[in-house]
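I have placed the structure first, in the form of structure tokens, so that the comments after it can refer back to it.
A single protein chain has been omitted; all remaining protein chains appear in their positions.
Right, subunit A next:
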Amino acid sequence: MAESEYEIDLGNLLAFDRHHQFLSPSSSREEVAKKAIEQGTKLVQTIADALFALPSREDRDGPIVELPAPTTKLPREKPIPRPTPPTTWEKFAQKKGIQHKNKEKLVFDDVTESWKRRYGYDRVNDDNDLPIIEAKATDEVGKDPFAERRKEKKGKVDKQEKNRLHNLKQANKVGALPSHIQLAATSLPITGTQSMPKKISKDELQHVAGMASTATASGGKFDKKLPGEKAPKHEKKYRKFLPAVEGSGMGALEKQQNENVLNKLMSKHSHEILNVQKAVDMYNVKSDKKRKGGGGGGQQKKQWGQSSSSSKLKPNAKPFKKTSHKSPYKGKSK
């Protein structure tokens, strides 16, 4: 038998033999099983050799050996925990160099001359045990010092709670909330990667309601609106057409519309809106094509095209106002 090298992973007590071949596929199952056990024995012997070669120390149960780390990597079952960010107090303490001192649980109480707890039941300096509070010169007449003390204490407790909540929120932002704490009105299972459902804002809701209303037959125009609900974001009309009957010929509105367009085209910054050279080239190409295909009508177009190109080079000239050049039969040029 050829010398076969087994891959051994001591950390997992694993041996892998890749060279062994089962030569006869027709052999019965018992034979195959027996051969498998034989080969298994060899593998296990190799692992044991490696194991017993490791330095061992004697214990009452037997020799104990330190195993190396496993070489075959297996996937984790949970995500890697993130370290919690330092709390506000921890940051401050680090900056100032404050060390934490473990305090004793029992404190000697001078009043009762006994050892009392620092906190909890029957503690030192309990507020309820104060029989008398001496008035200071700064105190007003009607104020109740006991109530004052209680209010102060409540204020401190509330502040601490607020700070605690702030620290937990900071930890939650990083994703490092302690495992036994849940932050939310809705309870989610405590796992690593499940995130809180995003809260929808008022504007988003209105927008969505508007979109949903357009699904009705009349486009949401006659829907009853709740008090406070605004009109849908986009008016139904996307194009504005001038009225069919206006005045005589080119009415004021139409004139205004055209002037708006022309001003944009002929303005100083028209190169940003309209690439004149490109428009001219496109037009020339089209007219050339038509000229080749068509007859006399094309020629007229060409003349017009040429004259318009020369006048278009001057930005402030208004060539389109020379309507006499236009042929009456010229329709919409595409």
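Heads up, the rule we're going with is that a residue touches a chain if its C-beta (ideal position, glycine included) is under 8 Å from a C-beta of that chain, and two chains touch if they have at least 3 such contacts; residues count from 1.
Here is the rule we go by: contacts and distances are computed from a predicted model.
The protein name that UniProt records for the chain not on display, among "NADH-ubiquinone oxidoreductase chain 4", "Ribosome production factor 2 homolog", "Dihydropyrimidinase-related protein 1" or "Sorting nexin 5", is "Ribosome production factor 2 homolog". Across A:Thr41, A:Gln160 or A:Thr216, the residue that sits in touch with the chain not pictured is A:Thr41.
By the touch criterion stated above, the residues of subunit A touching the omitted chain are 11-22, 29, 32-33, 36-37, 39-41, 43-45, 47-49, 51-53, 56, 59, 61-67, 70, 72-81, 164-165, 168-169, 178-185, 187, 189-193.
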